[in-house]
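One chain of protein is taken out of this complex; the other chains stay put.
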């Protein structure tokens, strides 16, 4: 049973700040995803929890133990590495068994537990091979099996899917989700892929430049991004962000004019809306601009156009036909619009 | 690969030139050895012949003096009469001990250097680089007085320890760059799996490091084997290893007209190196380039 608590955790190298004043409580059995672009401090945060990186400031608690000074082996966690960290000189069986061996788990339990773990990740047929003779997906599953064989307090996973091809990624993702459901362990998962974050997480922590940008369920983060960074990081395509001015509930910018917004704010703002929220307009449109590109996605068509200097994406029906250069008109329902402060990028709460 | 395929379309004269050049170089590189090996089975007037080097090939004087075209007199003289076998034994003791101790210290140290990003690790590497460039004889001049006073001059263990120390900078650099090529993930997952740092090193890293250890060991061996400056100054006449022994041989046998003893000793000392290259060519090449790639 392990909650993990990070209190004012910071990591600095000389003048470089890796993680700045990180505060978070992770509930027992929660699946928490740390999401952010590379260099945002998410991996560093996880490595501090694992004990692979010193903590410059702050406290980390696992369960009711302060673990700041504990060696990785004494924290009772297991970890799946980005490049798996399999022991090339050992067979799959020996790899999975290694944690039991070095932790002096009684010999007679080894075989049973290794077999149980390998069954869970469907590795039974490969136990006598060495990692070099396995495919990427199989290696990945060895790493998973090695992590679960010991039933630790918490699982840490550092971009475990990033070395797999797209198809395998989807199936392994499902497998990880299922394992979490079966084993019911606190899991911390680091990724830069927002789709992984959305599909796997109970809660997502979006990070940038060492700071937490937003913590919330996937839906909260998608529906109410706390700032322009989160807005532009989540969703595919990312939220359209257009600079303009708002006065009296009317947003205006180059080739765009939207009425009926909140009257609480006036002045320079950034307006955000998602590609799928825009609708084709009959007659007068709120957005009116020449088409820059047309991409057929199969289930829909994505068109883009230049609005207020930014390239804006809009999702339309799959039967929509237009040529590059044609003028197109769209409406965006005011309820689907998000307003952000132009300078700080923070969400403007309308009420 | 593609480089090889596309250079195959060469004009004939260029191909001839290349072949000629390679033959020339191979002769230049290898002929001295074969000549000396061949000559070591002759008598002195044949191998050192003012008249004609055909004598060395046909063994004219060898025939006249010993009755056969080949003679093992040089070897008998060197190994038995002048007790070269003692030097061989000493060399074996010194080189094996130096290699084993160097590798033990070097793997530990090289691993620490490769895994620590601290500033002091960098300074240790730089100091090692400077030490590596130091001519060994300059250090020897620092050893003699203290060794005389401590009364440890002249014996094998002293030379072994000194050679290990002289060897350390190089060993550290080389193993350090081999360790760098092993992903950090490996020791980290071992530590998460329940190992201490040392267990991770012993159970996970060393099994993967064997090729690097073997290669570095070869170079440690060569350094100890080829050393002349240190061993010739630090070993007493009774304890000499092969190379200083040959050097001290040289003066005395030339006067006695037994140069062939020295030639035989030289050939004997070359044989292990031949065998080494024969079996470990790949490791030697990879060792030289490992250092180069890491700069």
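We call the chains A and B, going by the order they appear; numbering starts again at 1 in every chain.
The rule we apply is simple: a contact is a pair of C-beta atoms (placed from the backbone, for glycine too) under 8 Å apart; a residue touches a chain by one contact, two chains touch by 3 or more.
Everything below uses one rule, namely that contacts and distances are computed from a predicted model.
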{"item": "Missing subunit (named according to UniProt) among the choices \"Sugar ABC transporter permease\", \"Tol-Pal system protein TolB\", \"Cbb3-type cytochrome oxidase assembly protein CcoS\" or \"Ferredoxin\"", "value": "\"Sugar ABC transporter permease\""}
{"item": "From B:172, B:186 or B:203, residue that would touch the chain that is not displayed", "value": "B:172"}
{"item": "Contact footprint on chain B, counting only the chain that is left out", "value": "1-4, 6-7, 10, 14-15, 18-19, 21-22, 25-26, 28-30, 32-33, 35-36, 39, 47-50, 52-53, 56, 104-106, 108-109, 111-113, 115-119, 121-122, 124, 126-146, 149, 161-162, 164-166, 168-169, 172, 197, 201, 222, 225-226, 228-229, 232-233, 243, 246-247, 250, 262-263, 266, 269-270, 273-274, 276-278, 281, 284-285, 288-289, 291-293, 295"}
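Here is the rule we go by: only the chains that are shown with their structure count from here on.
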{"item": "Whole-Å gap separating chain A and chain B, where each centre is the average of the chain's CA atoms", "value": "55"}
{"item": "Contact footprint of chain A on chain B as seen in their complex", "value": "183, 185-186, 188-196, 199, 203-204, 207-208"}
{"item": "Residues on chain A engaged by chain B in the complex (per definition of touch)", "value": "50-52, 71-73, 77-79, 81-89, 98-99, 102-103, 143, 146, 150, 156"}
